[in-house]
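Of the protein chains in this complex, all but one are displayed in their positions.
Chain lettering (A and B) follows the sequence in which the chains are written, and residue indices restart at 1 in each chain.
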Amino acid sequence: MEKKTKRRDFLFTATYAVGAVGAGAVIWPMIDQMNPDASVKALASTEVDVSTVTPGKTITVLWRGKPVFIRRRTPEEIAEAKSVKLEELKHPEKDEDRAKDPEWLVMLGVCTHLGCVPLDQKGDYNGWFCPCHGSHYDTSGRIRKGPAPTNMEIPEYKFVNANTIKIG
Amino acid sequence: MSDHEYTPKSKVGKWFNDRLPLLTLANHLTDYPTPKNLNYWWTFGGILTFCLITQIVTGLVLAMHYIAHADMAFQSVEHIMRDVNYGWLIRYIHANGASMFFLAVYIHIFRSLFYGSYKSPREVIWIIGIIIYLLMMAAAFLGYVLPWGQMSFWGATVITNLFSAIPLVGEGIVTWLWGGYSVDNPTLTRFFTLHYLIPFLILGLVVLHIWALHVPGNNNPVGIDIKKPSKDTVPFHPYIVIKDGFALLMFMIVFAFFVFYTPNILGHADNYIEANPLVTPAHIVPEWYLLPFYAILRSVPDKLLGVIAMLSAILILAALPWLDTSKIRSAVFRPLYKQFYWILVADVLILGYVGAMPAEGLYLLIARIATAYYFLHFLVVLPVLGFKERTTPVPLSITEPILGGSPNLAAVKKKDSFKDQ
Partner (left out) sequence: MKNFFRISFLIALFFGFQFNSNAAEKVEYLKTDWSFKGPFGKFDRAALQRGYQVYQEVCSSCHSMKYLSYRNLVEEGGPEFSVEQAKAIAASFEVKDGPNADGEMFMRPGRLSDKFVMPYENEKAAQAANGGAYPPDMTVLVKARGGGVDYIYSLLQGYEDPPAGVTLDDGVYYNKYIYGNKIKMSNQLSDGLVEYSDGTNASVEQMAKDVTTFLMWTAEPHLETRHKMGFKAIIYLIILTVLVYFSMKRIWSRIETKV
């Protein structure tokens, strides 16, 4: 009798377990279909011609649906960015780590607070200013004042040649 | 609705149940006394519920990626098939799911016809069922238009043109349906909206269908009224749940075979050609599940009468509870009806076959005979049979083979065979 009960339990448990595995396997495609599809993933990199950008100018390009600021900085801006002491920063990062070539700052133009696009050459630090909730960024795109928690993000990029930057 | 008062054991449960008796409902559903002799033909109700849910879930997913625009619909379907994660799987489930849904609903309907499930006191269940069936056909047709292939476009053109058969206002109605002077973008966007809406109407009607079922309870293969709960019944859970589950899995194996190995066999090749208003495909054929009605439409040489015949073929089913005059429900005890039943099944299959064939020569003749017989069955055979037929003795209960009327021992011995029907 006892043996029979055990076997019955095993049978029902196995049935439930196998059924649950199947249910999980069916639910996954329904969730995964909302992830970026193959055509979206394929657009992951953009090449930008920067030959027309003179020092002191910024261009904004679209990458993965978001703006990327490409700024050719003036010597003053570079000097200003490099002179800042790390302990003054909310999110300490050296300027060298953010701009491989100090003349070019390539940065995701999205405020790290809630995702607005900051305004160029505005704010208390001669860098960027986010109009949504008043975050001030310096000439290296680092957060100096306001609610944003971190510096603006640097995407993966490289110079394909002297005039072309590949983002992504 | 409930046969006995139910009180939840936990305090919270009682508090909630006093305010919204969901637990009473759940208890009613699990304890619902079901005839113990239901055979596998009765599992298709559960299978149909599964089909509806599958269509709604996969449909919602497809709607996230589909673009209802004449210039982009075809392309967006290809996008789903190629780029969207598991898009091909979800679309093939949805497309083949429609066929599976109809396969199950036809079995469900013919089960009802065999065992007389439409008879008193279940007429309302039956009529709600017919409305669901009509809505299913509408949803299937509207959905078939959405990929915007050649069959979509010309199917939409032909079916909407049926309305032009209506005297005086017909042309106006067709233009109104199209939102233009031909099937075009406005037609597509409204078809998409309606295709999205109808499944939820069906869902609501399914709730009513089950509600109406739970008032008198299930019919059963013997077709007699039974006491509930009694020795003749089992609680819905776990007995019927597991049995329905088993049948559903068998059904899913067939379903999976179509989805994974022959996903396009039930569709038409022309629908992989983008809609072109300048060229009509050589053969316009509706999906297989509409073929019998298509055959009826074509067998009548007059436009208006053809449309009327086709509609009547469906609507006549709604009058069935009153056309069938027999007091006995189950065909098991109606030797003559049983034979006519199988003739009707064959008749509908023949109509389906000739519906797929060109409407000419011998095919047309067969279609006409089969159409005539279809109506004859409902309008003449059934009413007359109720009066003329000599039925065999019916037992008084499922478990005890006590026979009403004559002490017919042969029928007692046959008990096992009807349980197996």
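Note that in this section a contact is a pair of C-beta atoms (placed from the backbone, for glycine too) under 8 Å apart; a residue touches a chain by one contact, two chains touch by 3 or more.
Computed from a predicted structure; not experimentally measured.
Student: If I consider the whole complex, including the chain that's not displayed, which of B:L52, B:L177, B:I296 or B:M357 touches that chain?
Tutor: That would be B:M357, which touches the missing chain.
Student: Touching the left-out chain: which of B:A63, B:V169, B:V207 or B:A269?
Tutor: B:A269
Student: Determine which one of B:L23, B:L89, B:I109 or B:A275 touches the chain that has been left out.
Tutor: Residue touching the absent chain, from the options given: B:L89.
Student: Where the complex has a chain not shown, which of B:F163, B:W288, B:Y341 or B:Y373 is the residue touching it?
Tutor: Final answer for the missing-chain contact: B:W288.
Student: Which residues does subunit B use to touch the chain missing from this display?
Tutor: Spelled out for subunit B, the touching residues are 36-37, 39-41, 75, 78-79, 81-82, 88-89, 92, 103, 107, 234, 238-239, 242-243, 245-247, 249-250, 252-254, 256-257, 259-261, 263-266, 269-270, 272-274, 282, 288, 349, 352-353, 356-357, 420.
Student: By the contact definition given up top, give the residues of subunit A that touch the hidden chain.
Tutor: So the residues of subunit A touching the unseen chain are 8, 11-12, 14-15, 18-19, 21-22, 25, 38-39, 42-43, 52.
The rule is short, and it goes like this: only the chains that are shown with their structure count from here on.
Student: Report, in whole Å, the distance between the mean C-alpha point of subunit A and the mean C-alpha point of subunit B.
Tutor: One centre to the other, that is 52 Å.
Student: Residue numbers of subunit A touching subunit B in their complex, please.
Tutor: Subunit A reaches subunit B through residues 29-30, 32-35, 37-40.
Student: Please give the residue numbers of subunit B that touch subunit A in the complex, ascending.
Tutor: Residue list for subunit B touching subunit A: 57, 61, 64-65, 79, 82-87, 89-90.
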